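A short write-up of the structure that comes next.
Certain chains of the assembly are absent from this excerpt, and the rest are unmoved.
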Amino acid sequence: MNTFGHRFRITTFGESHGVAIGGVIDGCPSQIKLDFDFVNEELSRRKTAQSDSASQRKEPDHIEWLSGLLDGVTLGTPLAFMVRNEDSRPDDYEDLKEVFRPSHADFTYEQKYGIRDWRGGGRASARTTLPLVVAGAIAKQILKEKNIKISSRLVYLGDVVEARKKGDTVGGILEGRISGVPAGLGEPMFGKFSSELAHAMFAIPAVKGFEIGDGFALASMRGSEANDVFVEEDGIITTETNHSGGIQGGITNGSDVVFGVAFKPLPSIAVPQRTVNRVGEPCEITIKGRHDICALPRAAVLVEAMAALVTVDFCL
Amino acid sequence: MNTFGHRFRITTFGESHGVAIGGVIDGCPSQIKLDFDFVNEELSRRKTAQSDSASQRKEPDHIEWLSGLLDGVTLGTPLAFMVRNEDSRPDDYEDLKEVFRPSHADFTYEQKYGIRDWRGGGRASARTTLPLVVAGAIAKQILKEKNIKISSRLVYLGDVVEARKKGDTVGGILEGRISGVPAGLGEPMFGKFSSELAHAMFAIPAVKGFEIGDGFALASMRGSEANDVFVEEDGIITTETNHSGGIQGGITNGSDVVFGVAFKPLPSIAVPQRTVNRVGEPCEITIKGRHDICALPRAAVLVEAMAALVTVDFCL
């Protein structure tokens, strides 16, 4: 299932070192003049080599728009786009062909498909999230006109400097926020705003935890502490506190939707590790090549993109 | 969207104090002799009044099977069932008709639908999870024949005794475990095992956090600590540790799938709270009637049921 969304739907394709990666957006409203500059800005936020903790791959990431537009305006038909993989160096990965990297998807993909694209992680590479950032940027543009804003901030990051010295990696936690979201979004039972948001966040590689509002901290609170008291302000019913993270019974209450996303340390470390090869024989591996020390802050734009996709899907 | 699942699908219906609650299971394999005793045992695990922390409602919870069976054997056609709501005392709720209980779904339902069933929480009541337990029991029976077992344990519970004294409520954390799950379940990108599991858990009322494996704790670990080294054991490739919780790249690796679910304290507390009524005027509310002090341990069977539904959906 490489399609996400119900009304605003993105289907993605591509492997890290294949011909191209891209996507098809179905359900985008017609008559929107796309802000291509904004899409490119968002893309540059996820580009490698931008921060100290990021890896070295330098791709121009030029988006080619294939359909759905007339003079830059959406037709209501599918918006297809792609980015060619130009800076691919599959040789870096040649010696990983027969070995399962610990905590990577090499083993599970091979179990599932009986074959895997061993070049840079193939479909499991973080590069395959690029189309999500493109779709997320369009979603943000639509939401902006409805005065809905998506943002994120880093709330925890391991010690990058120390980890780099040792060829190691670190994890971290991002907080996402959806401001200006109207009350009443989300479906009871299985289409809860929280359920869809959780689903969306686990589409991001390296995500291992998700919480709404005070989340896990609520487990050690009392009801009298955790409840959000309703008050009236300027004719609008709102809550005095926001422990619930803007969602009650799975439906938005008009307060900011606030959520936390936990990232594990990236599994590509430059220190030798024990593992097995494809026939189960023990061996040692030292992962070379270009790798991030941390999924964050690069993942910030991705967290926002997925939140935008969920929100626009409920709004349309 | 009151339907969950892709191949093994459960559609639920019912309000807490309506005529009946129930469900329709579509996609259940044919020729299974249903273990009705087991279904009833699972139901009794969620029944109120069973534990110190649970509320007083005493429903017989008699399941009437409506379709899909011939002499107790599944036909492959939809399995419909219902439980009548016999012990309903809507009078308990009469004075809540015009008031929004803090951190309940009263306000959000009214925002969404412009109408709400104020009798005991209506569709947002925990009672509406009963059909999930029924479906989960059938899913468990199917999984059992595949040697897949679902279990759970309480890993954190607030101080129930102290909270009861004060008319307050507490939260807690449950750990779920899926043992015997084969490697290769889950879809890359948006149909990850972890995504579907997260989605499923947020269908449970009062859930505010979800994590896979070491989850949020992974955020403060290094890659060298967090990686699960592959080893070969008795001809099978497995991992030495299970920080990943049995899932890599969104796909099961054959280890136990382990996950944590955080519950907020239940919002129905017996102490006076400030709130507003339907027209936004401030007022005070003291919730009477029968209420749990904690969603746990009653939610344990529900966590297992949702995990079973996700697993069986990937297995079929």
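As written, the chain order gives the labels A and B, with residue 1 at the start of each chain.
FYI, a contact is a pair of C-beta atoms (placed from the backbone, for glycine too) under 8 Å apart; a residue touches a chain by one contact, two chains touch by 3 or more.
What you see is a predicted model; the values in this text were computed from it and never measured.
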Complete complex - number of sequence copies, 2 represented: 4
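What we mean here is this: only the chains that are shown with their structure count from here on.
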Chain centre separation in whole Å, for chain B relative to chain A (CA means): 26
Interfacial residue positions of chain B with respect to chain A in the complex: 1-4, 12, 100, 102-105, 107-109, 111-112, 123-124, 128, 156, 158, 163, 166, 168-173, 183-192, 194-196, 198-203, 205, 207-216, 218-232, 235-237, 239, 243-245, 247-254, 262-269, 271, 273-276, 280-282
